[in-house]
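One structure below.
With one protein chain withheld, the remaining protein chains of the complex are depicted in position.
== chain A ==
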Amino acid sequence: MEIIAAYGTTMIILAVIFGLYMTWGIGANDLANAMGTSVGAGAVSVKQAIIIAIIFEFLGAILAGGHVTKTIRKGIIDPSGIINNPEILVYGMLASLLAAAVWLMVASAKGWPVSTTHSIIGALIGFAIVGIGPDSVKWTKVASVVLSWIVSPIMGGTIAFLLVMSTRKLIFNTDNPLKNAKKYAPVYIFLVGFIISLVTMFKGLKHLHISMSTGQSFGFAVLFGALTASVGWYFIRNVKEDISANREFSYASVEKVFTPMMLFTACSMAFAHGSNDVANGIGPLAAVYSIVSSGGEVMQKSDLPFWILLLGGAGIVIGLITLGYRVMLTVGKKITELTPSRGFCAELAAATTVVIASRTGLPVSTTHILVGSVLGVGLARGVGALDLRVVLNIVISWVVTLPAGAIMAMLFFFTLKGIFS
């Protein structure tokens, strides 16, 4: 208890620094992946993408980010064994943050496709094993999180597959594809607004002291979907048959309808990312703040302070501005291989999956789900070529990241413990 009283402020400052470092890394890498598809299709410029990211990342973090943060800060570890030594948990959370951030840095430098989510979960487990004891890890919860890493890309892929099939049936394989594209485009945009807002609002805004009945949630979601659909209709109403472009590729005009639609999926991807990935950086930070401010209470009964959510959002935005735009350009260039209609399907599928995962409090990887969605498009024979080596690398990185994060967290934990006591 004395250690917390003596070094409380230092600990919070360290947690803020580590948390910013971690969220900066998430913004530099992850978010750029999530929005690269829209940039590549030319739906938004890099500048616009950053503005969209700032707005929707914050909205995602604030409106729907609480559930995952809760899982990270109290779902994985049971600290009841160290009630008398709260400083252990503080060291552990600091060590986990630092370990995850450093591992991400190493992996990125080597070009391994690791996930921020997987790093932080591995680090938390690692610390808990040595700091509190193997029994303190809630293994059933860990199992459900790991299972979600397998299920979520499959779910994203399935939704993407069905969306591609539906665009074929309703739009491409008809007598007048352009007319049908303009007819059904608002329906797809409605789906974007409706699903994302429904999942977020459905009994999900308790932390903002807004509670809505099922009917109210549905009503608002329909209203919000209609609003996005009408904005979308405004953008696509002027798309005309372009004869010269059609000579090269007969579906060129139809694809042009999908380009502005990717503006909406860019927004929803930023929202989804904010709702899930911000938690990786701020979960441990929130835990440290809660322990120190309560004077050594490890069970963390207090709610998530609002400023921590804002800080997480800010870290991600800084990462995007300083470095993420470069990744966005790299990814964007590659992603022109996806036609706008395919990119739309992949992003909508990924965003939906991530928001559902966020709502259930499962920390998932946005990038991996997007990879799953693109594979779903591929299964619908919708992409020229996909390199499956990347999928193999992702699987390998799963297997490596958990122990790597864990070992680093152990090292940092003992170092911090040595420094403070």
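The definition used in the following text is that a contact is a pair of C-beta atoms (placed from the backbone, for glycine too) under 8 Å apart; a residue touches a chain by one contact, two chains touch by 3 or more; residues count from 1.
Here, contacts and distances are computed from a predicted model.
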*What is the missing chain called in its UniProt entry, if the choices are "Phenazine antibiotic biosynthesis protein", "Solute:sodium symporter small subunit", "Phosphate transport regulator" or "Coenzyme Q-binding protein COQ10 START domain-containing protein"?*
"Phosphate transport regulator"
_Of A:V44, A:I72, A:V317 or A:L370, the residue in touch with the unshown chain_ = A:L370
_Touch with the omitted chain, as defined above, among A:I17, A:M212, A:L310 or A:L323_ = A:L323
*From the list A:Q48, A:S108 or A:T360, which touches the chain that is not on show?*
A:S108
*In the complete complex, which positions of chain A touch the hidden chain?*
24-25, 28-29, 32-33, 36-37, 104-105, 107-109, 111-113, 164, 168, 172-173, 249-251, 319, 323, 326-327, 330-331, 333-335, 337-339, 367-368, 370-371, 374-375, 378, 380-394
